[in-house]
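Below: one structure, written as structure tokens.
A protein chain is absent from this complex, but the other protein chains hold their places.
So that you can tell them apart, the chains are marked A, B, C and D in the order they are listed, and the count of residues begins at 1 in each.
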Amino acid sequence: MTNLLLLQLLNGLQFGVLLFLIAAGLTLVFGIMDFVNLAHGVIYMIGAYLVVTFAGLTGSYGLGLLLTLPATLLIGLVLEFLIFRHLYDRSHLDQVLATFGLVMVITEAVEIIWGAAPLTVSMPEALSGSVPLIGPLRYPVFRLAIIAAGLLTALGLWLVITRTRIGMRLRAGASNRAMLSALGVDVRRLFTVIFAFGAMLAGFAGAMVAPILAVDTGMGESVLILAFVVIVIGGIGSIKGAFAGALLVGVVDTVGRVFGPILLKAVMDPSAAAQAGRTLAPMLVYILMALILAIRPAGLFGQKT
Amino acid sequence: MLRVEGLQAGFGESLVLHGIDLHVDPGEVVTLLGRNGMGKTTTISTIFGLLPARAGRVSVGGTDLTRAAPHRRAQAGLGLVPEGRQIFPRLDVRENLVATARPGAWTLDRVLALFPRLGERAGHMGHQLSGGEQQMLAIGRALMTNPRLVVLDEATEGLAPLIRDEIWACLAALKAEGEAILIVDKNVDALTRLADRHVVIEKGRVVWTGSNAEMAASDAVKDRYLHV
Amino acid sequence: QEDDTLKIGVLLTLSGPAAVLGEMARDGFQQAADEIGEIGGMKTEIIIVDDEQKPDIAANKARELVERDGADIVVGPIFSNIAGAIVKPVTDAGAIVISPNAGPSNLAGAECNKAFFSVSYQNDQNHEVMGAYAKEQGFKNVFLIAPNYQAGQDSLAGFKHSYDGGLAGEVFTQLGQLDFSAELAQIAAAQPDAVFAFMPGGMGVNLVKQYRQAGLETIPFLSAFTVDESTLPAQQDAAVGFFSGTNWTPDLDNEANKAFVEGFEAKFGKVPASYAAHGYDAAKLIDAAVRAAGGTADKDALIAALETADFPSVRGDFAFGPNHFPVQDFYLAEVKKREDGQFATSVVKAIFDDYADTYASQCQMK
Amino acid sequence: MSPRLRNIAAIVIFGGFALLPLLAGMLGESFLIVIATRILAFAIAALALDLILGYGGMVSFGHAAYLGIGAYAVAILQRAGITDLGLHLLAAIVAAAPFALVTGAISLRTRGVYFIMITLAFAQMAYFFFVSLSAYGGDDGVTLAARSTLLGEPLLENDRVLFYVTLGLLLAIYLLALRITQSRFGRVLTGTRENPVRMQAIGYSPFRFQLTAYVISGCLAAVAGVMLANQTEFVSPALMNWHRSGELIVMVVLGGIGNLIGAVGGAVIALLLEEFLSRFSEHWPLFFGLILIGVVLASRDGVSGLIRRIGGAK
Partner (left out) sequence: MSLLEVQNLCKSYGALTVTDDVCLSVEEGELHAIIGPNGAGKTTLISQLSGQLPSNSGKVRFNGADITRLAMPQRVRRGLSRSFQITSILPAFSVLENVSTAVQAREGSSFRFFAPVASETALNDQARAALARVGLEGRAEVRAGSLSHGEKRQLELAIALATNPRLLLLDEPLAGTSGPEAERLIRVIGSLKGEVTVLLIEHDMDAVFALADRISVLVYGRLIATGTGEAIRADRQVRSAYLGEDA
């Protein structure tokens, strides 16, 4: 039982890191540049599709990943140039409308290009086994790699945002673009670069999860809401918050759906507990978010401005 | 240094500036005077490219920048202390100062020496500062871009008398170092001590311009346009 | 409405992640239609519509097909909840529904409808196949897993209907869940004799890949709608050796099936799934029935002709029960890698012979 | 939008709808009425959303929940043998109000994107509740035995009657909402959107006003749910999927926020586009998306903004 709990905690951690990987780019663009980008999810999806294609062409997942990064960066640049740059000083709702449209366009385009059937890419040999943990329980190596990638991304982002001048300028530009440019910063270029970088992060996340998840046209959308939940729980604009939020969601979701019914059984009869558990399980994440926001209206690490 | 010719600008349908001409020579201190709502801030916004010019020309050091992006103008040597402070609320005090700094005589240490109060608040977020502290921060931030011409729009608003005196002293020192200054302020007395020339605008037009001496001599000007 | 034209509306999910199922059914139907030419010897007009997998939109599109476009027959849908939304408006308006996949229990039982035919199965049947297989193997503790929605609950009920051994666990996951590591850890801890999963679409791809990555492949994986030709291109090697309960596989040995599978693979470059087989059968069924009814789209005559189901099904034996659901054989199938490198399900053995669903007795056809 | 332009737009839209059955009759396209009824029902929901979104600055990403509550009110009452439309509407409102009151009271502790997400959370809870409601088909939903009755008669079975009843409701709700936004209450609501601290500093407690508006909006959206259930004759949780909530926001923003008639127009345009494009191409979302992007890039205020610009008015 404790073994299982430990393992589930590890699973929760891993799922949380996975969510963070996806939410990282979103925090960057939304939390810090103050731009609501619903298309983040589809760029993540493109990353997954591209790695499938590139891995197929090169015969190696690693090479595929290396090609996917610049490709999604490029896609980010193009989208920024064509659409996003015209929307930075618009209301959030305008951004929602435009990026909602973009989601439709990209999803449909992906379906036209790659077809509707889910695709797959096999993971690199070296990372495909599993390591023994405790008792009969084992843990897949690739998931350890995801945890590592997520932690590195978190650390890197946190350093960039809080410790570099680029990070400062970004945060400054989010609240007052005009002032920042009047002080001599080329805000447009800054935003372009960061936006493309955010797209690359999304693409990276997509490429990283492609070996363990189905690559299909629904993958971006299902993850987008979760990613938003994560950054809202953590507090918008805080990398630390996004990280904490992701882990919290990962653990609560994973551990809660396994141990929740067990706990419920302690307080009600088994069939009612099973029913209640089934009803509550999908709500868990939302209940968590509602609770946190009810108590801390600006998320865990958010600041009220 | 800065030359503005026939500048027109406005918001939406309404034209606020109807052709402003002014210039600031290197090392010169020029004031922009006028009552509330006459277009001083609008003039400054247009000089910085934050508002598009509908007609006229803005040039810095001989280069025409009328159509240039704001950051190009700042890089050409303009530094802004905007009306209403506009510090970056989500950056702390130190970050506010260094985020846009450019190398030169003004360093973080020098600004903190000028405003010790900021040093005491160095780790605080911009939005946590008191009104006056924000004002100091806005001035310090502009200085740290090491401009050749500082433009101050009501930079002493909300400052305690002691600090205000320090600012005047500091501006005098800047002037002595050969820095050019364009300034909007309501303390006409202090301005007359500092400035070389004055430009008075009314309803978006320059209605009077003259040297400090001419201004001092002409009570009529003060009376008519400034009610001092 | 001109009487010499047969209008067939095809209402399937053609967008979103589940589009692959709709496309399969559409392609199968289209293939048969192309082979036949004039269906039932009548001038044929086929109108293909996307239901977006949204019941209310589907209801509108269905009415549009019948009331505006004058469809005599609507072939569709894929999903049961959409069947719930469209059957009443379509049949009220005087047209016939032929489902290439959805077979909800209410339409098989209490709410059976003269103008509704299922050419596929009743939803529970594939699960019952696996239950029966588990029982036959003498499994003592099976771990059940399905998404938490109506079809998921029905599937586990279906499995338990024919399985009477113990359960190592029964888990309902979230609809659209991505990561199954928590459930896989439970399975690893429980060490069951076998796992039974109902995990359609992308969820199934995730489960199967992660199942193998977690090193659980030594535990037999029984399933329905989880490993089939719509998901295998994504699951590939991960699914090889996994079992599935089904009424059809591409290698079913009969003439009609051979012709269908070869034709399909040649035309679309992929292995057909059962949705395609049902779509194909639907067209053949309509063709035979219209001919039998004497080349008219007259509703009553057509229903009578449909009931006889006198057409060469890719499943060999095929007949309708009194509730207009098929009576057919069911098989245990296993995923294999074919010699040409494609992945497909393959019959291991028959489990049920001429099997009718359990709801038929509740049907009082009016 | 200037009052004059708004009135013109309202007359064009409502007049157009009123004449639609005539036109449909002439074209022999009686099916148009069915589509139009659906559009009208969504327009009611969009209007309800605009009341709090455009005027109160409260972006609810959970309004589909109220559609669902309204629709399920019909399904549940019908099964209990109550078929009257009036009672269905009443039940929808009575059910929506406490849900809005409780979730609104909690949600209003937050602002901005946090508000968006917490309303989504509550809507998702409602969604999953109905998904697990096996008695009403769970995820599969239920088919209605018949449409609601009016004055004890099955008048709504006639598509035209249903259409005109829905149109009447929309018009009534539009006029009601218009009055609300121009009233004392509306002014406080709008003021709070602009600057809540300032409103408190002149003596208002914004919370009560925002919550009242939120409840009103929820109830109106539930009315839309009742009409939608009648139009489709089918009720399922899919109606309250977060996608729907998003589509409602899209309708409002597309039409232009904060002028009510924009929301109605947005619903009309979005649904017509979908209807038209999907007939013209299987890849219609591609074109739909491009049009949305185009509108945003061309105008700051959705289609209202475009019209204003073309009309040259202020």
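Details
Heads up, the rule we're going with is that a contact is a pair of C-beta atoms (placed from the backbone, for glycine too) under 8 Å apart; a residue touches a chain by one contact, two chains touch by 3 or more.
Please read these numbers as outputs of a predicted model, since none were measured by experiment.
Within the full complex, the chain left out of the display contacts the shown chains B, D.
Here one chain is not drawn; of B:Q128, B:T192 or B:N212, the residue touching it is B:Q128.
When the whole complex is considered, the residue among B:E5, B:D25 or B:E157 that touches the unshown chain is B:E157.
The chain not displayed touches subunit B at residues 11, 35-38, 41, 83-84, 117, 121, 128-133, 135-136, 154, 157-165, 186, 226-228. Seen from subunit D, the chain kept out of the figure touches residues 179-180, 182-188, 190-191, 194-195, 197-205, 209, 212.
As a working rule, only the chains that are shown with their structure count from here on.
Steps from subunit B to subunit D, minimised over paths through touching chains, total 2.
A summary of chain positions shows that the Cα centroid lying nearest the centre of all protein Cα atoms is that of chain A. Between the CA-based centres of subunit A and subunit B the separation comes to 44 Å, rounded to the whole angstrom. Here the CA centre of subunit A is 31 Å from the CA centre of subunit D.
The residues of subunit A that reach two or more other chains are 108, 111, 278, 282, listed in rising order. Residue positions 15, 148, 175 of subunit C are each in touch with at least two other chains.
Contact between chains, per the stated criterion, is found for A-B, A-C, A-D, C-D. By the touch rule above, subunit C contacts subunit D in their complex via residues 14-15, 48-50, 54-56, 59-60, 63-64, 67-68, 80-81, 84-85, 87-89, 104, 148-151, 153, 175. Those residues of subunit C lying in contact with subunit A across their complex are 15-20, 23, 148, 170, 172-176, 178-179, 181-183, 185-186, 188-189, 191, 201-206, 209-210, 213-215, 230-231, 233-238, 270.
Subunit A makes touch with subunit C in their complex at residues 3-4, 7-8, 11-12, 14-15, 18, 108, 111, 115-120, 122-123, 128-130, 135-138, 140, 142-143, 211-219, 222-223, 254-255, 257-258, 274, 278, 281-282.
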